[in-house]
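As you look at this complex, bear in mind that one protein chain is not there, while each of the others sits in place.
Take a look at chain A:
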Amino acid sequence: MAPGETSTSTNRCMTTPQTFKSRLSHRFTPKRFTPYGRTPQSRRISTAVPTTRGRRKNVHTRTKSRSDSSSEAEDLKGFTNVTWRVYKLSPLYKFSSAPKDLKRYGQLLSSCVEAANQKGLFVENNVSGKALFCVQEGLKKTADDPDAIQILVKGKKGLGTVDTVILTATLCGVEMEGDLLVPDVKGHFTYYPVLLVKSTVAMTDVLITWLMRHFDCKISPLVFPPVYMAWMIAMWSGALANTNRKNKPVELVYQVPSECEGIKKITYTIEAADCLRVWNSIHDSKSDMFTEEEMSTFISSLEEHFYSLFRVKLNAMQLSCVGTSLCYIGRDGILKIYSAEHVSCILRHLTELSMEHFSLV
């Protein structure tokens, strides 16, 4: 790389160089950029209610009326108890959510699926797919959020006669903070930070390849490093504590380094109520913001308890999956949501993580 060039150019896809607005001024800096985003010092605790923006100030949440949240939960019930693969996207060029355009996209994707089928890309032959694009209700929380789009591919598998859903996908961005698109190009691009897909590997590849070719974007898996998963554990371990529902236990799965033969993973499952007791001792429950220090203290105290029992150093291992009452998340972009009322807050957090990858530091 020539001096003066930055590696952030590799983070951008085939979009024009001025697509993104830098959060700092545009002055030249000799500092070499890395592909890693800055880990925030604090985060909002995601709840099911809308919050005002801002990261470091304390914010007070308004409570939604019960009828609103229950109807929203009903709309988003299809997101629960399904294992999703999560992807991040760069802005889509000339994407429109108008009904006639969505219908056209459906026809184009259907022909692409048919072509892939004829090439023999699917393990189950004769997957005849009809693709449908429609607007997903319940995920547009602010005026800056784009209309969430649901993509369905229906068809008959093999010699079956009944239509089944072969692929379900959702393009969305929930409570997007700030606008990464500069005004000059805003009219040409639509930014969806998150793509959720549930399907086979082959069909997912077909969809992603079609989206990348048709809308000139870059789609890649949204990977969750251990520090992100530690944030999620801290945020969501006691989320259902004030409800009558039984909380699922908090689960931390650590991957043992390959040098240690014989053990592949250690699963550490904690009762949700006990986990919440530890969290409440560290964090003031009245505050809506919490810091990285609180999160580190929380995780280290759980690992310290484990060490006192087994003298095994969990802090020398990496978190590979975490599970809470709200959702289960794997490092490679696997997501399973258990609570319909919290779909929005989980997607809001994924939106934030995806957008951090594209914001310039």
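The criterion applied here is as follows: a residue touches a chain if its C-beta (ideal position, glycine included) is under 8 Å from a C-beta of that chain, and two chains touch if they have at least 3 such contacts; residues count from 1.
The definition used in the following text is that contacts and distances are computed from a predicted model.
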Q. Under which of the names "Centromere protein N", "Adaptor related protein complex 3 subunit sigma 2", "Mevalonate kinase" or "cAMP regulated phosphoprotein 19" is the non-displayed chain listed in UniProt?
A. "Centromere protein N"
Q | Sole contact to the chain not displayed, among A:Leu76, A:Leu181, A:Val278 or A:Leu353 | A | A:Val278
Q. Which is it among A:Phe224, A:Phe306, A:Tyr338 or A:Phe358 that touches the chain not included here?
A. A:Phe306
Q) Looking at the whole complex, which of A:Lys77, A:Lys94 or A:Lys265 touches the chain that is not displayed? A) A:Lys265
Q | Residue, one of A:Leu89, A:Leu196, A:Val256 or A:Val343, that touches the chain absent here | A | A:Val256
Q.
Applying the definition given at the start, please give the residues of chain A touching the unseen chain.
A. 249, 256-257, 259-271, 274, 277-278, 280-282, 297, 300-306, 308-313, 316-317
